[in-house]
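A single protein chain has been omitted; all remaining protein chains appear in their positions.
The block that comes next holds chain A.
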Amino acid sequence: MANGETAEVKSKNILDLFVEGARRGFTIGTTSLMPNVVMAFVIIRILDVTGLLKLIGNVFAPVMALWGLPGEAAMVIIASIMSMGGAVGMAVSLYNADSLTAAQVTMLIPAIYLMGNPVQNVGRCLGIAGVNSKHYFAIIGICVVNALLSIWAMRFILLFL
């Protein structure tokens, strides 16, 4: 299968390859990222107008302080459980609202993908591969652990860059 793929790909030139990828980028951007970002901005708007954002910030402040992040950062982590695009949108929206700094957003980026929306992944990754369902909890737990540890790792890296 793989060899057939390679042969097919080799017949395309670089420009064709670029345009093909670019087209996929446009499709992902408009059909996946845009709705997710709009959703994230609307959620932040609702939370902001109702004053819940401040509340969430205060409630999660002691927990998020472990990672050197403000309480609002919890929104990004919660969003990443459901949607990676939504979580990035959330992070940028909070950055725009001055709730997160550029450094704090940077720290959160790998975590968003390492968490990797387990809501969808149970069907898409675990289900398709036919993983023993007894291991689901462990595998999702690993995603959460990876995500939380990576924030510390990024914080450490930022000390040197």
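One rule holds for everything that comes next: a residue touches a chain if its C-beta (ideal position, glycine included) is under 8 Å from a C-beta of that chain, and two chains touch if they have at least 3 such contacts; residues count from 1.
The definition used in the following text is that contacts and distances are computed from a predicted model.
This complex has a chain not shown, and the name its UniProt record holds, of "Monovalent cation/H+ antiporter subunit G", "Branched-chain amino acid ABC transporter permease", "Nucleoside recognition protein" or "NADH-quinone oxidoreductase subunit K", is "Nucleoside recognition protein".
Looking at A:Leu17, A:Val63 or A:Val119, the residue that reaches the missing chain in the full complex is A:Leu17. Screening A:Val59, A:Val119 or A:Val145 against the full complex identifies A:Val145 as the residue touching the chain left out. Seen across the whole complex, the unshown chain contacts chain A at 2-3, 6, 9-10, 12, 14, 17-22, 24-26, 28-30, 32-34, 36-42, 45, 48, 84-85, 88-89, 91-93, 95-96, 102-103, 105-106, 109-110, 113-116, 118, 121, 124-135, 138-140, 142-143, 145-147, 149-150, 153-154, 157-158, 161.
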